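Complex shown without one protein chain; remaining protein chains in place.
Note that the chains take the letters A, B and C in the order they are written out, and that residue 1 is the start of every chain.
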Amino acid sequence: MLRFDHVTKQFGALKAVDDVSFEVKPGIITAVIGPNGAGKSTLVNMAAGSYSVSSGRILVGEVELQKLPKHRIAHAGLSRTYQNIRLFDGMSVLKNLEVALVPSGIAPLVADTFGLTGRAAAEARREKCHAVLAKLGLAAYAQRNAGSLAYGQQKLVELARAVVCEPRVLLLDEPAAGLNHGETEQLKQHILALRAPGLAMVLIEHDMKLIMAISDTIVVMNRGRVLAQGTAADIRANTEVQEAYLGQPGAIRDIEAAARGRRNRVRLREGEGLTWHQP
Amino acid sequence: MGSLILQQTINALTVGSIYALIALGYTMVYGVLRLINFAHSELFTAGAFIGLGLAGALGVAGHPLGGVAVGLVTFVAVGLIGVSVEIVAYRPLRGTSRLAPMLSALGMAVVIQNAVMLIAGRRPLIYPSFLPNGVVELFGAIVTYKQITIFTVAVVLMVGLELFVNRTTLGVRIRAVAENAETASLVGINPNMAISLIFFIGPGLGAVAGILYSSFYGVASFTMGFVIGMKAFTAAILGGIGSIPGAVLGGFLLGIIETFGTAWMPVLTGGLVGTEYRDIFAFSVLVLILLFRPAGLLGEHVSEETMVYKSDF
Amino acid sequence: MTSEAHPRLNPVRGAAALLAVPALVLVIGHFLPTYPLRVLDMILLYAVLGLGLNIVVGYAGLLDLGFVAFYAIGAYSWALLASGQFDIHLPFALVLFIGAGLAGLAGILLGIPVLRLRGDYLAIVTLGFGEIIRVLMNNLDGLTNGPQGIARIDEATLFGWTLATPLDFLYLLVGLLAVAFLFVWRIQESALGTALAAVREDQDAARGCGIDTTRVKLVAFGTSAMIGGACGVIFAAMQRFVSPESFTFWESLVIVLVIVVGGLGNPFGALLGATLLILVPELLRAWADYRLLLYGMALVLVILARPRGLIARDYGPSWLMRRLGGG
Partner (left out) sequence: MKLKTILLAALAATALAGAARADILIGTAGPTSNAEALFGTTWQNGMELAVRQANAAGGVQGQKLVLLREDDGGDPKQGTLIAQKFCDNKDILAVIANFNSGVTIPSSDVYNRCGLPQVTNSSNPKVTKAGYKNLFRPIANDLSQGAAPAEYALGTLKAKKAAIVHDKAAFGQGVAEVFRDTFTKGGGTVTSFSGITPTDVDFSALLTTLRTEKPDVIYFGGVMPAVGLFVKQARELGITATFFAADSAFTPDFIAAAGPAAEGAVVSFQAPPYDSSAALKTFAADYKAAFGEEPGPYSAYGFVEATIVIDAMKKAPALSRAALVDAIAKSDFDSIVGHVAFTPAGELQKPFIFLYAVKGNGFSLVK
């Protein structure tokens, strides 16, 4: 569904992402992990069009994202959340979601302004937003200003905004960062509930427990390169990963512990979710 | 022809020195607060008038040495006005929106201009020159001592500022706050202190420019700030707003563009575009620079990728 | 749930509210001496200008410091197309559209290169554009008669109704204000308004949500320019004389101040702001010398006290309708 094909991002002399290739399959949750500076966020930002791509291709289906202007990327079916919340603070929660459903093109906009498309279309958009808000337990906040909500709720609103346009690829950039235990648990349930056959989810996270609990496959990055990929068990066994995480023993313990717990619950079918492209 | 070009270059450098001195005030304030300080041009005017008043009171009008004394005192006086303007009209608005302080600055510009008008009168005052008289001929071009003095004073002040900002502790603090006020306050720098300092130096330099300007042209009027302020601001943008060397470069460049544009555009276009388009040269350059190199000539190139601010205003 | 978000108006009350205010203004207009009437005309004109600029500044969050350029284009349209200058005498209604159209076109042509710029840079470029237009009007003697201006412009006639007195213009302006008010309110409530608000709050996130920010900004710019152009046509018809000195940078600032003092992004704010910014200087006439000084001080004080304007964004017409409808 989402495919990185020899993607490189160069910031001056620094290669933040260096010839990365992998594919994200629909229906499952793919986690991208790695130490700080590994290039995870750069990857997401390139996919979402926030950064330009130095070389390589990023594809959703047959569409090459790196050739599209940023707003067309959303139309191509990719939507995202942000590491630092980027809600439209001055607008109501409902309006925040409606932004994602604004019709594209000038003609529909003008028609809508003069009421030519009738109330039905606008009503339908609004209903859809309400439905998503209800699903994420945000119904009560629909009319509140997004900026006035608690941090955890803002994170959820961002998630709601990202899914209301029914994307094919959903990039979650550290959704659990700054959340307390209860909120993380809630978020976990919501993410799992969002799993759908047609939706490829990419999760960038530092919370290993969350990753191990919900991701179906894991991509490990270090210094701009893909270090390893595979199931939680594969990752745990990989010595290179252990090296990369040296100095973060807690993290590797988390990986191991979570992997142990998970093996009993989810059986991952071989070959699904992660494809290797050998350089 | 050669002497003509030389003459025009000398003209350009004189005007450019003054643009550059004023541009410094805009660029420093902008660099730290991202605020277009519309009141700056009026402080320039106020500087000229305060200098005139001082010279009259001290009885040193027309003496170059007296001019140095007057310049120093005026620097301090206008600097203090600048600091108070910031404390009264801008500081309470910090963190509200970007638009509010800018419009507050506009209000202050109106207040200062009219205060100058009420105190000094509407009549353009004949300004006693603090600059030495005399002329030298240089390869057929006429250079007055006044021009040389203006250029020298401007360059000395600008080099001094650059050294101050880069070599002194206070200067480093200013830069730290300009870089990132929050981080600076984490390492114990009081941003208010740095901002006050900027609002002292910028208007102070503007005031000196006011004295030089009025001495050179021999007249001071309460409305003279607006246009020259716009030009200086253009210069600041041209060089890269927020950058001190940029403001200097921008000032000189704008002087050159205006002078040569005014002199040669009528010839080049066969009279179609005449000297009356002088202001358009400035603004067209401004528009073109912003379109093709928004960071200005010496400004740090900020790509969209690294811009992390949400709404503009 | 939806009724809360989008209340169904009580149509009778809504219509009454919409008609009552303009009707009241017109009735008052009949009893006013001519001078206050002229001041009222000016207030309404600046209110419409404020509504127009609000689309760009208040809704989309883009600071336009050269709005007066569009106003000037409208004014010169009427001056050139209905005067002895070229001996062209087009009907007022047509020129109203031409003026608005030309201004809108200028807005779009300016917008295409500049709208990718952000914040301050946009503000500065528009400022430069405003000045360039004014200098052109002053310098293109063959077209605009330069600094001498164009005098003895035709009297405006709208479908047989000659607009001569300030009262005639009051009718026209009340009508225009009502239309403009409904229009901007409609924009605010529509998908376009949502898109503009997103651009204002966070451009990048808006693009991430699929909003073509450049195009949306262009629409805002063009629409606002059109309103500015229409106002210019009316201004020229009222004065029957145009010259470049009416279109200085100061005018742009006054219009920005109208909406900032009144309340950004709120149509009521434009009405209040225009009232204050036109009325206060007139009232201050008694103070003569101190007039502008006091004006400047008042400005700073208002901004210090209410940096977001006197009427908050949320208390717009929709809020009022909810109060009336639900009350």
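Keep in mind that, in the parts below, a residue touches a chain if its C-beta (ideal position, glycine included) is under 8 Å from a C-beta of that chain, and two chains touch if they have at least 3 such contacts.
These figures come from a predicted structure and were not determined experimentally.
Across the complete structure, the visible chains that the omitted chain touches are B, C. From the options C:Arg200, C:Arg240 or C:Arg308, the residue with contact to the unseen chain in the full assembly is C:Arg240. Note that of C:Phe86, C:Trp161 or C:Tyr290, the residue touching the chain absent from this view is C:Tyr290. Residues of chain B in touch with the missing chain: 4, 7-8, 11-12, 14-15, 114, 117, 122-124, 126, 135, 142, 144, 213, 217-219, 221-224, 226-228, 258-260, 262-263, 266, 274-276, 278-279. Considering the complete assembly, chain C touches the hidden chain via residues 33-35, 37-39, 42, 135, 138-139, 146-149, 151-152, 166, 235, 238-241, 243, 245-246, 282, 285-292, 294.
Following the convention adopted for this analysis, only the chains that are shown with their structure count from here on.
If each chain is reduced to the centroid of its CA atoms, chain B and chain C end up 33 Å from each other. In terms of their C-alpha centroids, the spacing between chain A and chain C amounts to 43 Å. Taken residue by residue, chain B touches two or more other chains at 310, whereas all remaining positions touch fewer. Contacts with at least two other chains are made by residues 200-202, 204-205 of chain C. On the chain A side of its complex with chain C, the touching residues are 48-50, 69-75, 79-80, 82, 86-91, 94-95, 98-104, 106, 108-110, 112-115, 122-123, 125-127, 130, 139, 142-143, 161, 165.
Those residues of chain C lying in contact with chain A across their complex are 1-2, 4-6, 186-187, 190-195, 197-198, 200-202, 204-213, 215-216, 219, 313. Those residues of chain C lying in contact with chain B across their complex are 57, 61-63, 113-114, 117-125, 128-129, 131-132, 135-136, 138-139, 200-205, 253, 256-257, 260, 264, 289-290, 292-293, 295-297, 299-300, 303-304, 307-308.
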